[in-house]
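Below you will find the structure I want to go over with you.
In this view, the complex is presented without one of its protein chains, the others remaining in place.
Chain nomenclature is as follows: A, B and C, assigned in order of appearance, with residue numbering initiated at 1 for each chain independently.
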Amino acid sequence: MVGEFFIPHHQYRAMTNEFLEWGLILSAGAFLLGLVNLVQVNLPKVQRRDTDWQYKAIMLVALVVTLVIGFAGGTARQQPGYSYKWFFDYVFVPLNATMFALLAFYIASAAFRAFRARNLEATVLLSAAILVMIARVPIGESIPVVGDYLPQLMNWIMDVPNTAARRAIFIGAALGAIATGLRVILGLERSHLGGGES
Amino acid sequence: MIRQLIRFQNMDRRWIFLGMALAIVVPLLAPINFPFKIDERVEAIYEKIESLEAGDTVFISADFDPASRPELEPFYRANLHHFFAKDVKVVIGSLWPFAPPMVNPWLEEIAADHGKVDGEDFVFLGFKDGKELAIKLIADDVVKAFPKDLKERDTATLPIMEGKRQLQDFALMMSVSAGFPGTREYVLQVQGQYNLDMASATTAVSAPDYVPYYKSNQLFGLSGGMPGSAQYEKLVYDKYGNDSGLINARPIATQALNVLNMGHLFIVLLILMGNVAFFLTRNIEEA
Amino acid sequence: MMKTLFRTCILFMSLLSTAATAAPIDNLTIVPPKASSGLNLSLSWTFGEATTSGPEVLGLRLLRRLPSETEWTLVGEPLAPDTTATSDTVPETGTWAYKLVSVYTDTPEIPKPEALSEDASEEEQASFDAEAAQLRTAWVQTVIERSDALGDDSDMATGTTKASWLNTNPGHLLLLALIALVGGLMMVYTRRAQRGEEIYIRRIPGIDAIEEGIGRATEMGKPVLYVPGIDDLQDIQTIASMLILGQVSKTVAEYQSDLIVSCCIPIVREVADEVVKAGYFQAGHPDAYNASNIRFISSEQFAFCAGTNGIMLREKPATNIYFGRFFAESLILAETGFVNRSIQIAGTAEATQLPFFVAACDYTLIGEELFAVSAYLSKDPRLVSSLKASDIVKVLCVAALLLGTVLHSMGNTFLVDLFKISG
Partner (left out) sequence: METVSLIDLFGIWVSIFLTLAIFSFLYDDNPIYKLAENLFLGISIGIGTIEIYYGVFKPNLIDHLADLRWQSFIPLGLLFLLMMKITKKYSYFARLPIAFIVAAFAGVKLTGEANANLMTPIAESMPDLQASWAQYGFWSWENDGAGVFSDLVLVLGLSACLLHFYFSAKPNRAMSGVSKVGITVLMLSFGASFGYTVMGRISLAIGRFQELLGLDKTEAQWMLEGSEEPLSTMTNVSIVRWMTVVTAVVIILIIARWKRQQNNEPTDQAG
């Protein structure tokens, strides 16, 4: 896989592409493991009537129902009129989207209760945050006089200090990836195999 | 006084939640509209697409799920309208399992608006797991990564895929991305290696992360969050909206953008109040 | 049908603006491109003296065949009349013959048979395809003849593909050298560390914070919650997190406290399980290890988040440790922990989530500090050496940056070009 970057030869590419396809399949297999694990963990709970077993039962039923209507729908499952599509649109979408929307409220709460200008660093962070928040929405541009400079200042923060900081983080991350990559490939890293020899 | 302040600091956070809800609901019901400027990063996307010729083919990677729909749906829709209005062909794939059931109906709806033919003018290839590995494979061999499209047709024989084997063969690539895997992984894995023309529409959360990629020309354009979508929407709908009659769409992001004003002011207020209370009580406690 | 016509018109109009007078095509040369996969060829040519008479040129078309064949195949998209170079992807390696011909403004489009209905049978489709191919071949033949008659075509030229086994672009070589440098430095330091040489790493304050947190949990008789992020095991942050988890579980076992690990990926759970088991074993309390405390919640981000929140609300851990790769859930987790008045220690290299950890946690490890802590705690020669190697490369980067800026400002772009990998 490393060679793929340096070796343009088409036969080599054909080989790495084959490996990539296996990678896709195994990566999908890992998801299946999650499915099996979920059932393995929750089914006994329902059988034993553990705490909250009713909810676990709902979860398993929802899982089974989704699987059944999904496979029944087949290739056409995403067309209007299929129950899989109905489930997706009216059950999955609101649940998934609202989970994310909760964050707006938690941010408000954190802003009031936890976001403090305790020291110089936090003060810098705070000021930059407030500046960006005001300058990024239309109301900031509409403030007389100051409004002419706010968006520029915000763009400057994004373009210069932000770029500098991100690049430093990127470079660090890249060096880390090279080191880890080399360790894994040379077989020095075995922690992922669960060897427990460390 | 101090006691009240301390109590204020420790007030039930559910009051804050209620305040936040009001800061959203009130401006939604009673909107106040402010004008806004167009960012150069968004304009770059628009200009680049304007310079495409009829018959060119582009690749879109739609990597978002219902959770980031409000930010990216307007861009995705406006983007498709833009491509179709310019008679550019569109090939879409996705790395997120929850994307296809959501974005494919929009594609079919917009394509129908423009009278486009499935398989000739557009195609949805479906979802592919494997994150970076999938990206690598798509870049080097789209057909191997997606042997069948979403409707289980052989990808290799579709008219739109004629002469399109690698990502390089496409005029440009748009990454509509809500996180991992998405724009960053495309930039890392393939943009540099294949020197792709690539732009990104992303959530506000990821935007600061991708600005360096824009600054170093790894992305030719970048649209961040709701304001980015609203600006792009404005550019596209102003040009192709009413005159050509091609677009039957509402600027959804623009509506939301004006609600953001209030939300941001509310958060700024909370930070200021929280800190004032904090410092007042702290100084008094120290004394 | 109407649409095709419409599109053809647009195509014509766009090309019409660049239509030029005919000129003979000379010096068609075909070479394999640099760093070729072996399946592509670069073509370039020049134009001779333009002829003023004769029809206007709309564009150029490229034809290809095997040298042993006689029939030309049309390849690639139409080219503008002033193009002087293009490239072509060939189906297999070997020698190929090419020819360029001119297409004139009055040349008809490639004819197509009557379009089939949507529900055409396979046989109908096959005969349609055969007819289309026949019409296409005939069209190509007339174009060749006409172009040839007017002298606006190129002579046939051949080119042989050449697959390269190494990309010798300076940027690629530098990158290879950098990777080799990191690898070499790692080896040197690993050897030194294994020989028992002390390699200095500064103690990051975050380490004390972890110990304090575990200590407090013990005093309060409540568990410690450890979240290793939500990414796969392949991610280096997850790997670092697993290494720290090893040390954390050891400390927790020594303090005889409880440890809950909440995982988002099944494989991560499996590894965390092994790591914690080993930690308890090393601390001499293998019996205190409880497999049901190492939990797989869900591989869906928010479901995982809600599940972990549930653990916080129900089991009220005194200390929450978040080490690994986090996304949007960081804030919800940190916020719930904050409300529970837990001590919170976070560490991630995910820049988008760091502000929230900084805001809501008692101590935050920024980016690489996470990796440094895993090296410091585990004292693993391999990690220490990687840290040392990347430290040295970092200093080299800073030197390159400063030198490069000075050079560039003086008009020398040597360093800038060197680091640019693709044109």
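By our rule, a contact is a pair of C-beta atoms (placed from the backbone, for glycine too) under 8 Å apart; a residue touches a chain by one contact, two chains touch by 3 or more.
A quick note: this is a predicted structure, and the numbers were derived from the prediction, not measured.
K.L.:
Of C:A97, C:L178 or C:A288, which one is in contact with the hidden chain?
P.N.:
In the complete complex, the chain left out is touched by residue C:L178.
K.L.:
Can you tell me which of B:G55, B:P70, B:G221 or B:G274 touches the chain that was removed from the display?
P.N.:
Touching the chain that is not displayed is residue B:P70.
K.L.:
Which is it among C:V248, C:A278, C:L354 or C:L377 that touches the chain not included here?
P.N.:
C:L354
K.L.:
Kindly state which of the options B:I45, B:V176 or B:V205 is in contact with the chain not pictured.
P.N.:
Result: among the candidates, B:V205 touches the missing chain.
K.L.:
Write the list of chain A residues that the hidden chain touches.
P.N.:
1-2, 4-6, 18-38, 40, 51-52, 55-56, 58-67, 70-71, 75, 77, 84, 86-105, 107, 111, 120-122, 124-133, 136-137, 149, 152-175, 177-178, 180-182, 184-185, 192-194
K.L.:
List the residues of chain B that touch the chain left out of this view.
P.N.:
14, 17, 20-21, 24-25, 28-29, 67-71, 97-98, 100-101, 126-133, 136, 146-148, 152, 185, 187-189, 191-193, 203-205, 207-209, 212-213, 215-218, 224-227, 250, 252, 255-256, 259-260, 263-264, 267
K.L.:
Over the whole complex, note the residues of chain C touching the chain we left out.
P.N.:
Listed in rising order, the touching residues are 171, 174-175, 178-179, 200-202, 204, 232-234, 266-267, 270, 298-300, 302-303, 306-307, 310, 313-314, 351-352, 354-356, 358-359, 366-369, 372, 387-388, 391, 394-395, 397-398, 400-402, 404-405, 407-411, 415-421.
Here, only the chains that are shown with their structure count from here on.
K.L.:
Consider the two chain pairs B-C and A-B; indicate the one with the greater count of contacting C-beta pairs.
P.N.:
A-B
K.L.:
Mind checking the centre-to-centre distance between chain A and chain B? Centres are C-alpha means, answer in whole Å.
P.N.:
Between these chains, centre-to-centre, one finds 15 Å.
K.L.:
Using CA atom averages as chain centres, what separation in Å is found between chain B and chain C?
P.N.:
Each chain reduced to its C-alpha mean, chain B and chain C end up 19 Å apart.
K.L.:
Considering chain C alone, which of its residues make contact with at least two other chains?
P.N.:
Residues 232, 302, 328, 351.
K.L.:
Going by the touch rule set out above, which residues of chain B reach two or more other chains?
P.N.:
13, 67, 131, 193, 208-209
K.L.:
For the complex, give me every residue of chain A touching chain C.
P.N.:
2, 5-13, 30-31, 33-34, 37-38, 41, 96, 99-100, 102-103, 106-107, 109-110, 113-115, 122, 125, 129, 165-166, 169, 171-173, 175-180, 182-183, 186, 188-189, 191-192, 194-196, 198
K.L.:
If we count contacts the way the header does, which residues on chain C are in touch with chain B in the complex?
P.N.:
3, 7, 10-11, 14, 76-77, 89, 231-232, 302, 327-328, 339, 351-352, 421-423
K.L.:
List the residues on chain A that touch chain B in their complex, please.
P.N.:
4-5, 13, 16-17, 20-21, 23-24, 27-28, 31, 75, 77-78, 80, 84-85, 88-89, 92-94, 96-97, 99-100, 104-105, 107-109, 111-113, 115-117, 126, 129-130, 133-134, 136-139, 141-142, 151, 158-159, 162-163, 166-167, 170
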